[in-house]
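Missing here is one protein chain; the remaining ones are kept as they sit in the complex.
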């Protein structure tokens, strides 16, 4: 079980609809069970610095089977995972916008969103994940 | 003038149709005038090592306003650009599959394809570029 | 004196037994006196993002002859080693799970564990180190 291109397109379409609704252009990325990119889109006007971040958020959520929001809470100074953001060649994102995608309780991929506030990114990722 | 997400989707759809026709699943990436990723898809079964290469081919074709096939000819040992593949943090691809996208004689983006032989990659990229 | 493959296997077996006992799949890595990897295993279901971290924890514990838990205490903001996690190409892990391996009071290698909470990682690493 993994995420196929057809799934990724459905997830991205749902995330784009949510981004349009809140009026904030976004980068949206989807990775499969192995953490490898399946698809990415940057909506017109979305930050170019967020291309990489959206992909990193998706990768991170699959790599640790956790939302990047929750990982971030554990990655603050004095918390148990502080420092994790510099591991894995800097590919670990520790702020909101990445959400794992599951089938039957098993994480089989993830979606990552970047382009607005942490709250906006997370809500757009949720809309995407709900379409899986 | 640049490449918008709508353009990227049309280019990718045309490239996918060509890839389906020749029966070789591909990674297809489109970058804009700034060389920044607009969209990427990995067709089911396409090589995971080609995610990065498709993006690099697109970036390279915009970065130097040339097909990666032609750049490759100039990047062989003893040729004028030998060694260029290790510049720019290793982001320069010097084998076929990247093609610039132009409007009125000005390069405003590029498409990069990876997943098959050099000949296949180039022909799929051509199909994509023709849809711009 | 260093850590041989035979030692690494014994350490990993003991760590795996502990991980099984607490029901949390882990990545376990062992490095030798030179800080170079001797062996690594990822238990089925363990986080893929923890492959790199387990190796970094082992390397860090040998590189500075200290547990990564203790190094972490000294690597928080305002502490004496804050910032050390971005040195050495990002290979320094500053959270629990890495433990030096000693013979006659001399550090000759290290074990690194990643896959659960900091407390779990450290306890599994302790089980491994005890088998040296």
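Read from first to last, the chains carry the letters A, B and C; within each, the first residue is number 1.
Operating definition for what follows: a residue touches a chain if its C-beta (ideal position, glycine included) is under 8 Å from a C-beta of that chain, and two chains touch if they have at least 3 such contacts.
As the structure is a computational prediction, the values presented were derived from the model and not from experiment.
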(message) Touch as defined at the start, partner being the missing chain; which of C:22, C:39, C:107 or C:131 qualifies?
(response) C:39
(request) Based on the whole complex, identify which of B:58, B:94 or B:125 touches the chain you can't see. (result) B:94
(message) Just checking the interface: what residues of chain C touch the absent partner chain?
(response) 4-6, 8, 34, 36-44, 48, 51
(message) For review purposes, identify every residue of chain A that touches the missing chain, sorted by number.
(response) 32-36, 89
(message) On chain B, where is the contact patch with the chain that was removed from view?
(response) 47-50, 52-53, 56, 72, 75-77, 85-86, 90, 92-96, 117-119
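We adopt the following convention: only the chains that are shown with their structure count from here on.
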(request) Examine which chains touch each other and state the graph shape they make (line, ring, star, complete, other). (result) line
(request) List the centre-to-centre spacing of chain A and chain C in whole Å, with centres computed as mean CA coordinates. (result) 28
(request) Just give me the whole-number Å value for how far the CA centre of chain A lies from that of chain B. (result) 25
(message) Among all residues of chain C, which ones touch two or more of the remaining chains?
(response) none
